[in-house]
Every structure is written in C-alpha cells, then in structure tokens.
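I have a structure here, written as structure tokens, and I will follow up with some questions on it.
Shown here: the complex without one of its protein chains, the others still in place.
After this line comes subunit A, so read on.
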Amino acid sequence: MKVVVIGGGPAGLAAARAAAGAGADTVLVDSEPTLGGQFHRGDPQRVDPRVRHLANSTVWAVEGMRLHVRTGPADSPSRTGETLNADAVVLATGAHDRVVPFPGWDLPGVYTAGAAQALAKGQKIAIGHRVVVSGTGPFLLPVAESLKAVGAEVLRICDANTGLGWLGRPRAASPAKLAELLGYAVRLGAAWRPRTAVVAAHGEDRVNAVTVAKLNPDWTIRSQERVAVDAVCVGHGFTPRLELAVAAGCVLTDGFVQVDHTGATSVPGWYAAGEVTGIGGADLAAAEGEVAGAAAARGACPTKALAKVRSGRRFAAALADAHPIRPGWHTWLTDNTLICRCEEVTYKDLRAAVDLEASGTRTFKLTSRIGLGLCQGRTCARAAVDIATALSGDRRTFFTPADLQRRPIATPLRLAELASLPEEDL
C-alpha cells in the first residue's frame, strides 16, 4: 500500500504521519526545502521517520494514480525527475493569498500578507519601517505581529469587515480560539481599524503613501485620508491551490475540493485535507490531515481527530461568514488599475472584453489576455471573474472555479526538462 501525500504543511504532515502509522509505505512530496508549509515558516517541522520526504519537489502532472515529480532547486534546469505510482493520494496543497486589486497595488512596496509573513519569519526581513496592513480576516493579526517582531511599525490594521459577527454564533469558537483572539486584541488593538481599507497606493517607482478609506458595509467608500508609508501588506483571505485536484478530476463545491467525512474526494483513491477543502487554519488542517491520511492507508479512523474536524469546520464556517468579500471594492478601481499583473490588463481593458460579448473562459481570456501571463491567473483570476460577472449582469457566466485552475502542467517546468524526460514518463 503506497500513499503519496502532496504538500508539507500542517495537513500534509499530519496525513503522512497517520498513513505511516497505519502501515502504509508513505511518501511526502513538498515544494519547500523545509517542512511546515506557509504557516510554520521559519520554524521547520519534522516528519515521522518512516515517511520518505521529498523536499524541493513538485508534482507537475498527474495521470490516474501516476504522479510526475521534479526535485531540485526552484526553477532550476538541473532538477531530476521521478514518477510515483500511488495506491492512494492525499492532496494537501494548501492555499495562497487572495488579494483584491486597487489602484497602485502593482507598485513595489505592496506585498501580500503571505509575503510579509514569509519574509518576516523565514528571512527576518521587515517589508518596511512604516507599514499599513489591509484586507480581511484573522490572518492579518499574526502577520501584523510578525512585522512588529522584525521591527516594523504597524500604523494600521485595516479590516474591511468588522470581523465580530461570528462571536454571537453559539459553539462557533473554542475557548482556546477566544483566548488567542483576546491576546491579539490586547497586543494590537491600538492599530486595529474595522471597516476600513487601503483603497489606493501612491508613488512613482515604489509606494510612499496609501489612501485609507472608511467603508460602508458593502465596501463602498465613505471617507478617505492619506497616510505616508513605505510598505503595504494586503490579504483578502485565501485561494485554494486546486491544480492537481482539477487535474485528477475531483469534484469541486463552492470553489473547494468536495470531500466526505474521511477526506475522500469524488475520485477513488484521492483524498484531500486542509485549505484545499475549505479555509480553516492550521489546527483544522492538521485534524483533517490525520483523518485523511488514516483513511488513505485504510487504517482505523482516528475518532478524536474526527471530532476536531467537526468543531473546526463550525469555526471555519463562522469565520468565513464574518469575512466576506463585498462588491463595493469594484468602486475603488480606476480605468488604469491593473487587474492582471502579468499581462498588465487594466480595468478598462476588461470592460472592453466584456463589451465584445466575450463569453466562456477561452474567448474571455483571448480577448482580454487575462490569466495568460506567467502566473497563469493564479493572482488575478478570481478578481477578474468577479468584475466580469458584475459588468455583464445576468447575461452570461464566465468561468467556473475548475476552469480557473485547469493547468495540465501544474507547476512551471523548463522546456529542457520536458525534453529530457524518458518517453515512458510522458
């Protein structure tokens, strides 16, 4: 019984441990040099010694239960290839920051919350001396704390929502979660500004000021002021990394991999855990990983972890409800605001594509060039779909979540690497 776990964050680590514990021959494939994923940045985690850990490794294609892996330094032509034949796969590919575009978000000095966190925790670098943190969701708080720990002055923490709605929901939060939030409130409360947002960044070749706006509940602007900064950090929740799930044919629900209570996806042998199944944080991800890893290895269901999954999902649902993305952000945009950073497609260009009656993924991408650049739409696709859908009213549906993540080559590969593959691997 061979179980391959893809992703070395909290979900993948727990899945690998559970699968190995159930007696499966277990491989953990992770793209980072050290385990822990985006959450444990700079605080390397260890995996069960029975697990074969493939670091600096990326699964770039899947064919049934065959996984094609490249191992070596990031984007290096010297990487080596390997094909893994799995009896079961656990997808724990996680998520990356979702950022809502605004004028100037492409200026140097504007970073995602994940970048600020990775640079602070992994590289001990503060993105600036005077920083405004903006977006929505609880992740902004640990990021602000990491920034302070490396010497940045955090002027404001702007959450476009109030973030407090879930407090009224019975059984939504555990005492531990409440204590964690109370700690943040004590340490960061002075900078905390609910229902505000950075709606523009200013500067010539790098950011030197931002416009911070007070928002209405729908995120339209009530009033605004200019704040001098040397860096901005933005995060509006997360986007799951679904390329491999889509390639494997897993059914998605509301933009996430659909799983049953054991973590089984719609495709036999394929399991999923962590943020690809819904945004819920490290504790929930680890519990989901333990359940899915055990199920993938056909081991006994860990009942304690299963109970944690249930309560964790209640908390995650409440948090998601408290941090929606409201359509008022469209009013922050100007004609020249970039939506697609790679191909430099502006809001105006996008409107023109909608006016051309582009419909469906392909024509929309080809007329606007949205998502055709280096990042393949990973950064802009959700924003572009939101805008296009709003502009076209009820006339058309542009994309489905699966369309946005259909990338037969799931991670970037050099042509020389493709050319060097033995024929039986293609």
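We take it that contacts are C-beta pairs under 8 Å (C-beta built on N, C-alpha and C of every residue); 3 or more make two chains touch, one makes a residue touch a chain; residues count from 1.
Note that contacts and distances are computed from a predicted model.
From the set "2Fe-2S iron-sulfur cluster binding domain-containing protein", "sn-glycerol-3-phosphate transport system permease protein UgpE", "Cytochrome c553" or "ABC-type dipeptide transporter", the protein name that UniProt assigns to the chain left out of the figure is "2Fe-2S iron-sulfur cluster binding domain-containing protein". Here the missing chain is touched by one residue of A:155, A:221, A:375 or A:391, and it is A:375.
Set against the missing chain, the residues A:206, A:226 or A:261 yield one that touches it, A:206. The chain that is not drawn here is touched, among residues A:33, A:64, A:151 or A:217, by A:33.
Considering the full assembly, A:108 is the residue among A:64, A:108 or A:189 that touches the omitted chain. If you put the missing chain back, the residues of subunit A touching it would be 31, 33, 38, 73-77, 96-97, 106, 108-112, 114-119, 122-123, 125, 127, 205-206, 341-344, 373-375, 378-379.
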